[in-house]
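Here the complex is missing one protein chain, while the rest keep their positions.
Here is chain A:
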Amino acid sequence: MMIQEPVQAAIWHCLNHYDHKDAVFLAERLCSEVESDETIFLLATSYYRSNRLDQAYWLLLEKSRRSPQCRYLQAKCAYELKKYAEAESALISSGFVDNKHFDEVQREFGEIACFAYQLMAQICMRTERQKLAVNALRRALKLNPFMWHAFADLCLLGQETDTAAIFQIQSTDVFNTCQGSSANANSMVLFGGSAVNEQQQQLENLLLNNVSNNSNYILSTPVEQQQQHQQQLQQQNNNGSSLATLQNLMTPNNNINNNNNNNLNSSITMLRGGVQQQSTNTNSSMMLLEDTPMGYAAHDAPAQQQQQLAQHQHQLYDANNGTPFRKQFKYLSAISPLTPSFGIMPLTSPCDGGSAVLQANLNLSAYSPLPQMLVEVNQEPKIIGKKFKTHVGGLINRQEKSKPAVFTQAGNITPRTPNNVVGNGPPNPNAAVRRSSRLFSNSAYSVKENNKSPNITNNNKFVQPRSPPRKTKSSRMTKICLNNELIEEKTHHHLAEKLSEKQSRKEKEKVETITSGATAGGNSQSTINNRSAEEAKVLLNNSLNNAQTLAHQLLSMKKQSADGLMLLLRDLAEGYKLLSAFQCKAAIMHLEGTIPKHHLSSSWVQSLIGMCRYELRDYEAAVLIFKRIHETEPCRLDYMEIYSTSLWHLQKEVALSALAQDLIAQDKRSPVTWCVAGNCFSLHKEHETAIKFFKRAVQVDPDFVYSYTLLGHELVLTEEFDKAMDYFRAAVVRDPRHYNAWFGIGTIYSKQEKYELAELHYVKALKINTQNSVILVHIGAMQFFMQKKDLALQTLNTAATIDPKNPLARFHRGSIYFSLGKYQEALRELEELKEIVPKESVVFYLIGKIHKTLGNMDLALMHFSWATDLDPKGANNQIKDAFDSMAHPNCCPPNDNALDVDFDPTSERSDDSTQAQQDVSYDSDY
């Protein structure tokens, strides 16, 4: 095991830095050496991440393991390889999902249960068990409200959902299940770190070492300073030290002021930076020692390396110092003062000059729970920033304002010093800050708190009896024996404990170094021991006192931050839900009304709105939106197929061709690309090529439903109904809520004069998309053909009320009036229609016919000739017939035959009636 652990750490390190090849190589070696749940999982993960699904699945199958991670990964692989039965039996021991298995799953999978549920739901969806799928999705969301796609799937299943209930964090327990830092990751840090202590000569481990040092370093500095501070406060006899503290406290601030840095993190960083500078410059030796990055002191790394690293970091911080981030902060607070701006991490956001922090974050993210701590540290100032406004307001002068985060934090977060907002000056707030942040990084508590180590679920997160005594013990030890102790103890203790202990020890070490440094002049070892013992007492007290309140604070902070996200998710979800129910107008209103501007302008939200516009057949607006998206994010493929269809409807050949070119140059493996290309050729009336491209889209991704539908419509245009039917069916089979394909099937049936079936399918489409007037019109037509004229009229009336601008509805209504003998009404309808679509020959033709039946020969002739003028080619025969019949007015009474022609359902694609499309279809009809 001793050998194994650093190797695992190295593999995770490779994986986290996208060096998949090496990860696979190393993991394979490791697996050959030791075959355990962990190593197998590691190798499988490496395979999976380097996109070798089959291999991962084969491995997990052959070396079948019972650990939940392995089983989950196996199921995931099986699912992606479309082996649904295998996936199911990997997840569930009895091999068949049932309602009664849900609790069992939750028990077995622990913190990854939410993902297991999601996978289960996907399997159920594929095997037509919607109810189970819904159930699983709901459970997943309950465990982890951050899973947006679980919600999206719910919407796609047509489920009624209560967004407010889903996207909220009822209790902080949720964090246990949705922010899991897996046990592996925890052990990784631990193993990495401790092993490093033992084998420092190994180069790769050194790297790791640095990383872990980094993290400690960033996080624990305040702690250490606070300790120092307290220690000094207690030992008032040492004036120099308190002075030094003051200086220490002041210096960074000055620094910050100089650099226009306001946030906590940067203040910490600056502290470092400043120290580095100072170390070269002047000031007290105490300062220097105190602020020397502790990680290095703690580890026995070669001095030279230390220096190099320090230099490197120095550079980093320097480079980051100048970045303006203040603006961002202001902006944020200005636009949404009440919105907890959750994930923006206002103060560590990319602008805050904390790329070093970010990097550390990155480095660490897989290793440890530490990033989380980072986040928390970062959340702090945000909350403060909020309260700051209310509490302090204008009281603070410019100078203080330059450092608001730390300042107000002191006032509001630390319970002990609630009143020291303005009057007490810098030292106290600083101390307070440090105390609180100390507790963040205080290994025993914060680590426990944040990582999902086994203990946390046992509810003893607040009481950690072990570590304080250990502190005293370790504090007495010298640095040299620490390593030995580490090794020795490592074998004894549980992982989580190890972690906490190690960190506490490390801190101790630091303290020791500091104290020893501080008293470097003449103090003997005994003094150090004395001091550290006292200091340990303080620590003990502090930790005991603060642990509970702090844990609460932590949780509430977490919750506040998450609540911010939940607020946004709720709004987005509401909009998404409306869209998926095709309540497009409401969806647009909701999205535009509730989503904050900076989210509203994001491409994803804009695509949603564009989609709504498209569904409303407001193609101009849709095109406008999608065009903007395409310009700002040319690589974004999502919804581009909708863009292309909108362009198709508007017959914008140039734009469509350009889009197709763009996408083909970008990504030939996306079905979207080929849909766009197909649309392009379809617009050019090159149906065979279009069909070819749509087929390619199907080949590229058989699960992309829209390509089937487009292919179906294209085949309808080329009159290959059987094939078209197959493709529409394929679409419906893959997504039963794809109303467009239902509509397509209806179209085919109506062309085959199977009106009942056509109506059935149209109704099916209508049930999905209740607001679509085009479908209603077609239903009306079907009803008319089935001699249900009154019903048809009613349907058409509904269509007209839903969408008054739909010319098709009115035209059909006019025709029905005509066939019912209500000539005046028909005429009125058609005259109105003439205003909307002044260039439709059919309208004039029909008016002419009505006039003819009414005996108004002149008017009839006039309209017929207008019709001919508008459409000299297509309608020739019909109109000619009409002209001919004018000579013998009695032999051509109005009959249903003529109407039949008019009524033939238009063969439009994508269910939409556009003017252009009407031309085409009516042409062919005549």
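Some points to look at:
One rule holds in what follows: a contact is a pair of C-beta atoms (placed from the backbone, for glycine too) under 8 Å apart; a residue touches a chain by one contact, two chains touch by 3 or more; residues count from 1.
What we mean here is this: contacts and distances are computed from a predicted model.
Per UniProt, the protein behind the absent chain is "Anaphase-promoting complex subunit 7"; the candidates were "Cornichon family AMPA receptor auxiliary protein 4", "Tryptophan synthase", "Anaphase-promoting complex subunit 7" or "Protein AE7-like 1".
Only one of A:H761, A:H778 or A:R810 touches the chain withheld from this view, namely A:H761. When the omitted chain is restored, the residue from A:K21, A:K82 or A:K131 that touches it is A:K131.
Not every partner is drawn; the one left out touches chain A at residues 61-64, 66, 85-86, 89, 93, 95-96, 98-99, 127-132, 729-730, 732-734, 736, 754, 756-757, 760-761, 763-764.
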